[in-house]
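Of the protein chains in this complex, all but one are displayed in their positions.
Letters A, B and C mark the chains in the order given here, with residues in each chain numbered from 1 onward.
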Amino acid sequence: MAKFVNVMPLTETPVYKRDIEIVERKGIGHPDTICDAVVDEVSRRLSKYYLEKFGTILHHNVDKAVLIGGSVDVDFGGGDVLDPIYIMVVGRVTTRVKLDDGGEAEVPIGPIVLSAIRDYIKNNFRFLDPDLHVIPDYRVRSGSQDLRAVFNASDNIPLANDTSVGVSFAPLSPLEKLVYETERLLNSKETKREIPEIGEDIKVMGLRRGSSVNLTIAAATIASLIPNIDHYKEVKERVTEKVEALASKLTPDYDVNVFVNTADIMDGDAPSVYLTVTGTSSEAGDDGQVGRGNRVNGLITPFRPMTLEAAAGKNPVNHVGKIYTVLAHRIADLIVNKIEYAEEAYVEILSQIGKPITEPQVASISVRTNESSKWNVIKSDVEALVEEEISKVITLTQDLVNGKIKVY
Amino acid sequence: MAKFVNVMPLTETPVYKRDIEIVERKGIGHPDTICDAVVDEVSRRLSKYYLEKFGTILHHNVDKAVLIGGSVDVDFGGGDVLDPIYIMVVGRVTTRVKLDDGGEAEVPIGPIVLSAIRDYIKNNFRFLDPDLHVIPDYRVRSGSQDLRAVFNASDNIPLANDTSVGVSFAPLSPLEKLVYETERLLNSKETKREIPEIGEDIKVMGLRRGSSVNLTIAAATIASLIPNIDHYKEVKERVTEKVEALASKLTPDYDVNVFVNTADIMDGDAPSVYLTVTGTSSEAGDDGQVGRGNRVNGLITPFRPMTLEAAAGKNPVNHVGKIYTVLAHRIADLIVNKIEYAEEAYVEILSQIGKPITEPQVASISVRTNESSKWNVIKSDVEALVEEEISKVITLTQDLVNGKIKVY
Amino acid sequence: MAKFVNVMPLTETPVYKRDIEIVERKGIGHPDTICDAVVDEVSRRLSKYYLEKFGTILHHNVDKAVLIGGSVDVDFGGGDVLDPIYIMVVGRVTTRVKLDDGGEAEVPIGPIVLSAIRDYIKNNFRFLDPDLHVIPDYRVRSGSQDLRAVFNASDNIPLANDTSVGVSFAPLSPLEKLVYETERLLNSKETKREIPEIGEDIKVMGLRRGSSVNLTIAAATIASLIPNIDHYKEVKERVTEKVEALASKLTPDYDVNVFVNTADIMDGDAPSVYLTVTGTSSEAGDDGQVGRGNRVNGLITPFRPMTLEAAAGKNPVNHVGKIYTVLAHRIADLIVNKIEYAEEAYVEILSQIGKPITEPQVASISVRTNESSKWNVIKSDVEALVEEEISKVITLTQDLVNGKIKVY
Partner (left out) sequence: MAKFVNVMPLTETPVYKRDIEIVERKGIGHPDTICDAVVDEVSRRLSKYYLEKFGTILHHNVDKAVLIGGSVDVDFGGGDVLDPIYIMVVGRVTTRVKLDDGGEAEVPIGPIVLSAIRDYIKNNFRFLDPDLHVIPDYRVRSGSQDLRAVFNASDNIPLANDTSVGVSFAPLSPLEKLVYETERLLNSKETKREIPEIGEDIKVMGLRRGSSVNLTIAAATIASLIPNIDHYKEVKERVTEKVEALASKLTPDYDVNVFVNTADIMDGDAPSVYLTVTGTSSEAGDDGQVGRGNRVNGLITPFRPMTLEAAAGKNPVNHVGKIYTVLAHRIADLIVNKIEYAEEAYVEILSQIGKPITEPQVASISVRTNESSKWNVIKSDVEALVEEEISKVITLTQDLVNGKIKVY
């Protein structure tokens, strides 16, 4: 067995059995998620370009961005964007490539960034116009020489770019599933056809106390489709019903209370509700950054092991902040799906800068089982699985490039 | 007892007894920490300005920033900054204030931001010149109307600006202490006098397996003070010795191995080592953002409860992502310090947007004790303490403004 | 007669009779012209918006912009834009309007700027893609209080915003006509159909010595339509022939030599010629600004009276740097077209800040005639014409807003 693999029993109270559980998901229209999505799209397009032109993915890291919220004039019935949203992608990119024949090729980084931003907007929003509501920008530099030396030094197995830790777990608890699926439902094409008034910026916060759940949903709405406060109230009711129906299916044992846009002031002469022109709070001053939202499982789970590494935008070859996070996620999933008697898994993998990514400092795996008598078998199976997955970690790269693995 | 307080026993294996433990700290010169520090300084200066001019802290939120790394030409003996570091503070700020007399006052946001950046650089770096190595910038807007209505609606107790969760724990484990103190030591005035060659950008990653600890330190060095590779090696040795001495004092029971700048290539014709002109990797392409580094206890602890909320830059009045995180930290500290038999505490507090910050949705407290026979007393004491602390949460605002509470 | 009108004989040697004459025109795809065009388009769209919403054109001034050239990888047969062109519109704009009913309206300045940039690109270029090759941006502020007080003080006749001078002349000399029409011909739809290889960035410099004329033309070409150096040479020949044909029609008495892209190195192994991906030199580092190119007659004429005021982007109501320049141009035209025996006119009008625009400090008119015996009649007719035109200067505003008057 590889010396770095460490498997131990997971004995703490399962999250779903705790008195209290808190889970959050920032939807695809949230400013932080937009940042994650855009930089990861840039990384993927860049990777494809490198592969196509040079046969290999070259060094890049665009795991930073800032979205600066715009301003609007909005009321029931519609409104105007006054100042657009500004999105700046930040990072380092290989833009000049020395070719074998002595020549030098250059990389069209600008159009790659601009098309990534534009396409994400077009594919995920209905009322946010990439022509008039968004200013795309970027500031990227070539990397510092130390890390690039690391990156290039390896012929076969990429060398870890940093000392960092990937963390994940499986399976999702019922509340986690509910929070995740609530946003997915409200942002599904079907729901948008049914209740087009709901915007894309949807944040779901789940709080469970015993079997009682509060689902607090902040959902932007589309002002041009909502003529008045009564219509707005109706939209909220329909959202509430839709989520209640989901909850009764997903978590029948819980008593789920759905709260939509609880900061609204809906009565009186001056109602103040969550209307938007474009479907996202970014239009009116809500800013965003990369790595401030969902982890790679699509959730924020304060009581679960979490890494602060932003997977989005990192290169999928040797950036362990991305690779190991995704690897930890896959390993946890495989353990609970493939290993008999393994009911839950927590996985943590720590790299060592400059070492092959197949050789982490440690892979620490905690596995829960109700069959403690089988522990030795379970342990041995898990070790084998972990070793194999680590040995073929480089296969994740292709899945990341192809978008098979989401990181937000 | 307030209905929202929930106290339960903490039964999971203590972190320090786990086989594996991983802890990280990004030092004061790390690009992410620079971002945190700068925006929090902006928030504090702004708060003081508001207090002095208007008697109250007005709405603001500058919890986003981006630092875009520069570029340098560096070698043993020194080097040049070619392109400066660019720091842009992002957020929303109240810049116009309607006065009681009908007039309107304006807020000098520009000089406040510029001086905050400049002073942080001057006070924390020796070789990073705010005149020539840094371009300060900012893009701030007024907030969206909904949240501001929330903010203003309260006469006494501020209303929570969001539904978010504050999380913390106490006490630090031995490894956590070691990681924290290692950076503090290396960035202390004393060490800088003794080994001036060490830069301010110091990242410490601690990995414990049983009682064996790997402390991986990435420490920028000052090229102008290091004439050659031999000198560089000597600096690394002195750092190693210094940290080993600290470890033998702080964690005598651990077998601590110190690794400094492990990505260095120190032999051969073309050594590649961690030299800088200015003391921070930001000079050469390492970018930064707010909220991507240390939590309010100064650490990144993947196996501990953590929030993804960035405390830095949020306003200290009603931004629960800041207030509740700091509150959780204080409550955890008080429990282990004041409550007899309470050995460890995990604290999670969830707000409800639009409700007074003295009325969270839930305050979930897990307390470890070896005296389970005393649980009822402990529980009752903790409940009383938590209720009191929550009731006087607004006193944190002043401590935050005065800088008594650090958030990174 | 109004005291400020001063009519005198123009006695200096006419430009076309001088030994030497130099004239220049920067075409519609030149970076300076793009800046002029974009800001004037912004001013016109803004004016229309104000008129439609508020019944009057509100204060604005966007007579500054900077275009930062991109970078490309280009060769015969095509190429890539690597970094887009960045265009930033700069100025002051009324973005908040207090309404009669006590309310406040806001102006969607962002979409107005973005659509102005986008539409200019789309309408004037074939290969410059506004989605992928251009980053639009703007930084505008509200004006300083002094000038706004000036602007608002007038009920009827707008008050001059500044002390500045408008200057123009008529008619164009034969060389001036030739230079102007050369660019117009090469950028006409017909020519683009016939010789699509010619880009939009065309600069024409005419030098006349006696009756011998050198027309030096710098014309970007479209790399994707030009497979090799022979094709390139052929394009240059066709351009040369086309311009020679124009010259033989427009200036039959001149011996016109046409030089196209004289900096080309067309022989040897490494030809260096004026290829572009997009049709403008802006793609590869040529930057632009407002007010650095053509005057309102479309030309740069160093030996003619010229103002340095940029007409483009100024508001068409009270910005005398625009209004008086256009007025001078119109008056000069009318004199030579309407006044018998008036053969040439130079017109200069100087405003006084804060005075109605119908009351300039001075309107100085020089008129050339071959019938000096009729001077008294001519003088009196010119005075009458000038007084009338000045008295109805405000009619220019509408023509400017509607785009009937070009300013570049």
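By our rule, a contact is a pair of C-beta atoms (placed from the backbone, for glycine too) under 8 Å apart; a residue touches a chain by one contact, two chains touch by 3 or more.
Just so it is clear, the structure is predicted and the values come from calculations on it, not from any experiment.
In the full assembly, the chain not pictured is in contact with B, C, by the touch criterion defined above. Of the listed residues B:111, B:227 or B:403, the one in contact with the hidden chain in the full complex is B:111. Here one chain is not drawn; of B:95, B:191, B:240 or B:398, the residue touching it is B:95.
The missing chain, though absent from the display, is touched by one residue of C:262, C:337 or C:380; that residue is C:262.
Considering C:191, C:224, C:240 or C:289, the position touching the chain not shown turns out to be C:289 (whole complex).
Those residues of chain B that touch the chain absent from the view are 70-71, 73, 80-84, 86, 95, 105-111, 114-115, 118, 131-133, 135-137.
By the touch definition given at the top, chain C reaches the unshown chain through residues 6, 8, 11-13, 18-20, 22, 24, 64-66, 68-71, 83, 86, 88, 90-92, 139, 141-147, 149-150, 163-165, 167, 203, 205, 207, 209, 214, 216, 218, 262-265, 272-274, 281, 284-293, 300, 302-303, 305-308, 310, 348, 350, 352-354, 361-362, 364.
By our rule, only the chains that are shown with their structure count from here on.
Work out the mean CA point of chain A and of chain B, and you get 23 Å between them. Mean C-alpha positions place chain B and chain C at a centre distance of 55 Å. Between chain A and chain C the centroid-to-centroid distance comes to 50 Å (mean Cα coordinates, whole Å). Among the residues of chain B, none is found touching two or more other chains.
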